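All protein chains but one are shown at their positions in the complex.
Then we have subunit A:
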Amino acid sequence: MQLAVLGGFVAAVMAPLLHHWFGARTPLVMALLPAALAAWLIGQWPAVAAGEVLLLEWAWVPGLDITLTFLIDGLAWLFAMLITVIGALVLVYSGEYLRGHRDLPRFLVVITAFMMSMLGLVLADNLVTLFVFWELTSITSYLLIGFNHTDLAARKAALQGLFVTVGGGLALLAGFVMLAVAGDSWSLVELTRRGELLREHALYTPILVCVLLGAFTKSAQFPFHFWLPNAMAAPTPVSAYLHSATMVKAGIYLLARLHPAMGGTEGWVISLSLVGALTMATGAFMAIQHTNVKKLLAYSTVMALGTLTMLLGIGTQGALVAFVAFLLAHSLYKGALFMVAGILDHETGTKDVTAMGGLRRVMPRTAAVAMLAALSLAGLPPLLGFVGKELMFASVLEASAWRPLILLLAFMAAFLTLAVAAIVALRPFFGASRETPSTPHEAPRAMLAGPALLAVLSLLFGLTPGLLDPLVGATVAGVLAPPGETLVEAHLAIWHGINLPLLLSLASLLLGLLVYRYWDRLRAMLARLEPLMARGPEAGYEALMAGVVAVAEWQTRLLQNGQLRNYLVMTLLVLVGLVGHALFFRHTLEFDLALSFYFHEAVVAGLMVAGAVAACVMRSRLAAVAALGIMGFSIALTFVLFSAPDLAITQLLVETLTVILLVLVLFRLPRFASLSTPTERLRDLAVAILTGGLITLLMLSVLSGERLPRISDYMVANSQPLGHGHNIVNVILVDFRALDTLGEMFVLALAAIGVYAMLRFHALEYDARHTVPPRESDDG
């Protein structure tokens, strides 16, 4: 399996090549990959259904305890199936949707890479591996939202999605590290077995906050929901796949997976059920304000994600059964509806439902598919959505915390969703026909196959929900307990008798139809709330981004202002501060100041200082060069006095050459000008003295410290026997450390080439200049 997933990434990269061979049929060829994976998964089903856990071991970085081990239990199986089956359908669909699109190969590369990342995410057993795949899905999502990269809005939406999910990803990483520390394992299977320990650990609250931040941003929970509707700038197959069926459910998957390890505490229950319920209501409420079919669906996805989070928060077995049923129902109907939305956009050239009408006459099959899927979205019998919604209401009635509020929000979400379903399914297909930018035809078969299959599945499972019992049982077992430890018997039914959930459904049906009836008037009323909406979380995001840019600009102006001196001053002050701190506070300054020197040595030292200081203060360039020379030759003298004849020779040679070079070159340059103000000079002097003083102190403390055994002793002893040389310094240079010398030769050769090249260019330019009048005099 790991090979298949990693191979999938290779296949993704191969897409352009495949496109070269197969042309427009490439998506069909690529769809074979998820189809084969789905077939393999189905082969594993008997084992999974029996409650077995498949652990496919694969060491990755053994030293760091990072593995590529895949874990397949009921929960992972369900998600993997959704990813592969819907993935295959979406690939087939996109072949038609993007037929002839210039960037089809690029699309295939990214969407296949996404598919593999998502599979890796739901199958990974190791936290680090999971995180890597998690971030990969964020990046591929970014690339897919921004697929139309010439569109500013798409780029902005892509960046927003990336920032929100990756920002959450950072928190998640911190959460994972703490989780691994607290549970003493990176393996999810192990961690879920240590639930008791984790829930009582001192780090539990920070872990919970970080993990929830990661999951909530990824799954577009309130107040991070705003990126998802904006992500609708992506091509419709992407919206159908990433932003409804798979990626946005990654956060939900993570919460479900960690449920045995971290669930059940008060913090978990309250934050999940409240945030979930709020997200639900927000999504449904925002949905009915839009007329863009994709935005309508996107907000209803937000609502569905909220429902799933809320059900996980409630956490009873009944709620978890509802969770799985709702998850499955949503993936089926929302995938279908998005693909229908893509068909509408493709055929009519508009996404605005108010601009369409009467389409059932020209595209009856699409209308039928849309009706089926929308019935499921509305939660009406006999579709799977109904089963999900009934179970959802039943679970909300079981909620332990904040029950009335959650029930109210859930009811509101239910009737608004019903209105959304009616808008999406009735508005474009019924009523009078309208002029649309392009003339609509029935959708091509390849585009209709996917949504039709999903819609029919919704109907099939709705009529005989018992078919799903083993799957729901196996999945709930994975959420309820560590993988492979319990078996859960689940029974889905379409008819539970006349009970409170059914009455709630009826009430929401009536209210929903009312909302649909007066939708146009309602929208006009809600439009008046615009100023209030403008202050929502998205405004917060914008303000944050603007703030980041402002701070970046401010600190760039301050620190990166292009003045070399400022960089230098900053670097030196930091150096002085840190080293000085270590020197004074971590180290006892004890100096063994036994000053013993001869008079001539002091004179040489004095000459050095005089030369250096004179080079700084001299106004004339010649005098400065001469002062430098004095210093250089005094250094050579020091080398002579203190047993370094080779150094003395080299220094003398180099110093002579330097003086000649400077005299030759500097005379063609201008005189020293006085460019700095006295304050600047004082500041520079202070920095210089601080640094110089620090160096002196450092050297003194090094001198008073203990000497470690010298490497040189080996070199002194072996210079003659091994290197056959009597001058030890020379033997070191050409033998013991010959590679250093080789490197030095390269540096010199490069410098020589550079000097030659610059002088040569000068000569060429000089020749050229002699043919035109000289620009200005050259003796400045």
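As a working rule, a contact is a pair of C-beta atoms (placed from the backbone, for glycine too) under 8 Å apart; a residue touches a chain by one contact, two chains touch by 3 or more; residues count from 1.
Operating definition for what follows: contacts and distances are computed from a predicted model.
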Quiz item: Can you pick, from "Metal ABC transporter ATP-binding protein", "Aspartate carbamoyltransferase", "Dipeptide transport system permease protein DppC" or "Multicomponent Na+:H+ antiporter subunit C", the UniProt protein name of the chain not displayed?
Solution: "Multicomponent Na+:H+ antiporter subunit C"
Quiz item: Which residue from A:L159, A:A446 or A:V569 sits in contact with the chain not drawn here?
Solution: A:V569
Quiz item: Where the complex has a chain not shown, which of A:G7, A:G23, A:G466 or A:P645 is the residue touching it?
Solution: A:P645
Practice problem: Using the touch rule from the top, list residues of subunit A that touch the missing partner. | Solution: 562-565, 568-569, 572, 591, 593-597, 601-602, 605, 608-609, 612-613, 615-616, 621, 624, 628, 631-632, 635, 638-639, 641-647, 650-651, 654, 657-658, 661-662, 665-666, 668-670, 672-673, 675-676, 684-685, 687-689, 691-693, 695-696, 699-700, 702-703, 710-712, 715-717, 719-721, 725-729, 732-733, 737, 740-741, 744, 747-748, 750-752, 754-755, 758-759, 761-762, 765, 776, 780
